[in-house]
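Reviewing the structure listed below.
As you look at this complex, bear in mind that one protein chain is not there, while each of the others sits in place.
Lettered A and B in written order, each chain numbered from 1.
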Amino acid sequence: MLRFAFKRLVSLGLSLVVASVVIFLFVEVVPGDPAAYMLGLNATEETLAALREQLGLSGTLAERYLSWVGGMLRGDFGTSYTYRTPVSEMIADRMWISLPLAIYALTLSTLIAFPAGIWAASKRGSAADVSVMGLTQLGVAIPNFWFAMLMVLVFAINLRWFSAGGFAGWEAGVYPAMKSLTLPAIALALPQASILARVMRSSLLDTLSEDFIRTARAKGLTKRQALWRHALRNALIPVLTIIGLQFSFLLAGAIIIENVFFLPGLGRLVFQAISARDLIVVESVVMLLVFAVIVVNFAVDIAYAAVDPRLRVRG
Amino acid sequence: MTETGFLGAALRSRSLVLGAVLTAVFVLAAVVSFLWVPHDVTAMDIPNRMKGPEGAHPLGTDHFGRDILSMIMVGARTSIAVAVVAVGIGMVLGVPLGLAAAARKGSLLDEVIMRGNDLVFAFPSLLIAIMITAVFGASALNAIIAIGIFNIPVFARLTRGAALSLWTRDYVMAARVAGKGATRISFEHILPNVTNLLIVQGTIQFSLGILAEAALSYVGLGAQPPLPSWGRMLADSQTMISIAPHMAIFPGLAILLTVLGLNLMGDGLRDLFDPKIRRVGR
């Protein structure tokens, strides 16, 4: 198990290195002088030189890469050109909205999907199964930002249960803060929950047709017992994969949903940075999100090994 | 099974028929829009702005008085074109990579392809689009590239996984005994047996592509004006949602129904291609 975790850790490190190189080179390929690009046509020589200095554009490619990565490792993401504040501070502020939102949504999605998927699988072919599957078919097809807009129309504008957007702030208390994240989290969670419920159902049905379920039934287990004791944990393996993948969709989705609800999270930050041509900010946020995705996939790999003893030895 | 048997089974599958009809409606709308639309989508008609659905404008007008039905028809072109090209990129690059990785399983080539895949998976298409836009500016082409890049590992993994199990079949062994090489076997024996899978996945990626294009255009990273697009119609409608909800509802429904149609078609095709399910679930 330890060797397995170590191997995954090595490959996690490698992925991070390669991802950072890709992101770094991407920004480096900006045609011409990045400083001139960021400042536009009317920049003076002095401001250009100052920005070049700030961007660490002096030195070779390798030196620039190392200083960028080294800075990030120390928590120094550089200074935003437009806001003149350290990027790390800006990210830290926004993170307190984006991260809770993604976790809130993932929790909702799992809480909805597991019971729905298990219920549909255990009642295969029944009206319950057909209607759950029909609903998930709709849930998968609905664009989440449109769903968010409709919820704003119904629950904020017409019913006035929620505010149409903005964030109450954590200093206002947990309840108001969570309340302002609720519609965004539902909008994010529902399509993901639909996908997850479908995966849960089909994985469970596959497992239920395995030979070892028949063995369990021959031992005297009821259908229910066989499902809960033997099928469910085996069926979880593909479901974990999807949960891992969904985290990256949730992060990306959060960027868009923040736009619908005017939430000052990482998503808003990125779009502001793009329109202000603030490449340092874009680069840092993308790197951070990629980092999160890679770490979550690592956690999923470890979770696999916890579920499946065959993986522990194979490594 | 004969061809008529296949067609018969296809027609009996409710989800396949419904999905195909929905998909056909939107493809047809896109095609017809090249020849005829009810109103010119560039013509502004301020006096008639934000009109609800009525005779001359069955789906109403937007904040510039443009006909929403016409815009949805023209927008279908953008959505379909972006998604088709993106799926095409994914298939054309991903399938050969998957075939090659499977043919040389465990080799350095396989390792490089798979690790490369993992890496691309760490970049959701939205992040790729953000990076491209930050550097090169926003355009429909960006959307295509971003979604296309994300599709490559999807097809590469699917193809590799399916091909690996086919490589253990005795008919592949028989082909090797007949002196055929890995490339020839990949194209003669492996590829024909993964096409069903690729068609099913292709439909699903197509629908995901339409969703992704809409999302990118909605946040301004995709199609730019004057190119009409469903995502941007929704972005435009957002501030007007309390006064003119029809501006948000109809383009959203267009996305929903197209994606639903493609997904239903994908599910139907999968059931049809999988003889195991067909026999049981008749």
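Methods note: a contact is a pair of C-beta atoms (placed from the backbone, for glycine too) under 8 Å apart; a residue touches a chain by one contact, two chains touch by 3 or more.
The definition used in the following text is that contacts and distances are computed from a predicted model.
Novice: What does the UniProt entry say the missing chain is called, choosing from "DNA-directed RNA polymerase subunit alpha", "4Fe-4S dicluster domain-containing protein", "ABC transporter ATP-binding protein" or "Acyl carrier protein"?
Specialist: The chain we cannot see is recorded in UniProt as "ABC transporter ATP-binding protein".
Novice: Per the definition of touch given earlier, which of B:Gly8, B:Gly137 or B:Pro192 contacts the omitted chain?
Specialist: Only one of B:Gly8, B:Gly137 or B:Pro192 touches the chain omitted from view, namely B:Pro192.
Novice: Hey, which of A:Glu46, A:Glu171 or A:Asp211 is the one touching the hidden chain?
Specialist: A:Asp211
Novice: One chain isn't shown here. Among A:Ser15, A:Asn234, A:Ser248 or A:Ser284, which residue touches it?
Specialist: In the complete complex, the chain left out is touched by residue A:Asn234.
Novice: Tell me which of B:Ile46, B:Leu108, B:Val177 or B:Ile243 is the one touching the absent chain.
Specialist: Result: among the candidates, B:Val177 touches the missing chain.
Novice: Of the residues in chain A, which ones touch the absent chain?
Specialist: For chain A, the residues touching the absent chain are 210-212, 214-222, 225, 229-230, 233-234, 307-310, 313.
Novice: At which residues does chain B meet the chain that is not included here?
Specialist: With respect to the unshown chain, the touching residues of chain B are 1, 169-171, 173-180, 188-189, 192-193.
Basically, only the chains that are shown with their structure count from here on.
Novice: Report, in whole Å, the distance between the mean C-alpha point of chain A and the mean C-alpha point of chain B.
Specialist: The computed centroid separation for chain A versus chain B comes out at 22 Å.
Novice: Spell out the residues on chain A that touch chain B in their complex, using ranges where they run on.
Specialist: My answer: residues 11, 14-15, 18-19, 22-23, 26-27, 29-30, 137-138, 140-146, 149-150, 152-153, 157, 245, 248-249, 251-253, 255-256, 259-260, 270-271, 273-274, 277, 279, 282, 286, 289-290, 293-294, 297.
Novice: Looking at the complex, which residues from chain B come into contact with chain A?
Specialist: Result: residues 115, 118-119, 121-127, 130-131, 133-135, 207, 211, 214-215, 218-220, 234, 237-238, 241-242, 245, 248-249, 252, 255-257, 259-260, 263-264, 267 of chain B touch chain A.
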